[in-house]
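Of the protein chains in this complex, one is absent; all others appear in place.
A, B, C and D are the chain letters, set down in written order, and residue numbers restart from 1 in every chain.
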Amino acid sequence: MLIGKVSGSLWATRKNEKLNGLKFLLVDIEEKNQYRQTLVAADNAGAGFGDLVLVTTGSSARIALDGADIPVDATIVGIIDSVEQTK
Amino acid sequence: MLIGKVSGSLWATRKNEKLNGLKFLLVDIEEKNQYRQTLVAADNAGAGFGDLVLVTTGSSARIALDGADIPVDATIVGIIDSVEQTK
Amino acid sequence: MLIGKVSGSLWATRKNEKLNGLKFLLVDIEEKNQYRQTLVAADNAGAGFGDLVLVTTGSSARIALDGADIPVDATIVGIIDSVEQTK
Amino acid sequence: MLIGKVSGSLWATRKNEKLNGLKFLLVDIEEKNQYRQTLVAADNAGAGFGDLVLVTTGSSARIALDGADIPVDATIVGIIDSVEQTK
Partner (left out) sequence: MLIGKVSGSLWATRKNEKLNGLKFLLVDIEEKNQYRQTLVAADNAGAGFGDLVLVTTGSSARIALDGADIPVDATIVGIIDSVEQTK
């Protein structure tokens, strides 16, 4: 999984109908204190702007949503309270 | 999912027959205001040149097309109306 | 999918028997007019040296070969006649 | 699989319920003596801080946990005793 910070949201009225009802958030994935890439992730954890989140990717993103036919490849599965890391 | 901008299209007469009838668009994936890579994505949202789109990758690209046996690995699943992002 | 140029081929006599009979081509994946990486892809489109090709990756590479148990992760699914791209 | 060093852990009280009971560790993936990225991996091997570990990614991360519906994309599957490498 990847750690990222929620930096925004997006609005798309014309989209695959299986995506209806999902909230999509922009997540900046961190790479050693240097932001690398912004992913769009479905929110499965009630995340908000500025939250540090845990993102799962690939086929597990669908499994997180309990929907085998929802075409997502990244889902927020947790909101991180704290990280303990030795540098 | 990734955010990208539709920058072109491609023409391939000799191709896997399961790809017949699909429209393939070139999508420039953005990485922090610096374009990184051009992907080719099947269009599932009626996108056109210049549109900002949402692209799903991997096995979810097939699921978006409702075709378990269509060999694509990237599909446009939405056209983005607006992005709200805090920098 | 990725766009690449066929730059070579490889020969491997000792290999997984499920790969027998397949042709493997080296494909230089382009990244914004700068070559990035050489992939080895199974050929499903009759490609030859110098051809610009469409490569599908991941589980879709197997689906392109109609062989659920062929252990490939990249397959050429089309030969590109032309690309129209606005820069 | 990737080789990495366990550099920390994280705490997330609000998370997908299928992740309950799992231990998540931060793993610095090494790229030629230069650390590249920190992944979060579920621990399937009893790893601790500073351990050199073997991480499997993608759908195999779920298989390692014997749980087809656990939405993880990286799992520690072994603790490395020694690496023998010719440079």
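Following the convention adopted for this analysis, contacts are C-beta pairs under 8 Å (C-beta built on N, C-alpha and C of every residue); 3 or more make two chains touch, one makes a residue touch a chain.
Everything numeric in this text was worked out from a predicted model, so none of it was measured.
Visitor: Report, in label order, the displayed chains that the undisplayed chain touches.
Guide: C, D
Visitor: Just checking the interface: what residues of chain D touch the absent partner chain?
Guide: Residue positions of chain D that touch the missing chain: 1-3, 30-32, 36, 44-46, 54, 56-61, 63-64, 75, 77-87.
Visitor: In the complete complex, which positions of chain C touch the hidden chain?
Guide: Residues 7-16, 18-19, 24, 26, 35-41, 49-50, 58-59, 61-62, 68-74 of chain C touch the chain absent from view.
Operating definition for what follows: only the chains that are shown with their structure count from here on.
Visitor: Taking each chain's centre as the mean position of its Cα atoms, how many Å separate chain C from chain D?
Guide: Centres of chain C and chain D (C-alpha means) sit 31 Å apart.
Visitor: For chain A versus chain D, what separation do you get between their C-alpha means, in angstrom?
Guide: 19
Visitor: So which bits of chain A are touching at least two other chains?
Guide: Those would be 58-59, 61.
Visitor: Please categorise the chain-chain contact pattern as a line, ring, star, complete graph or other.
Guide: line
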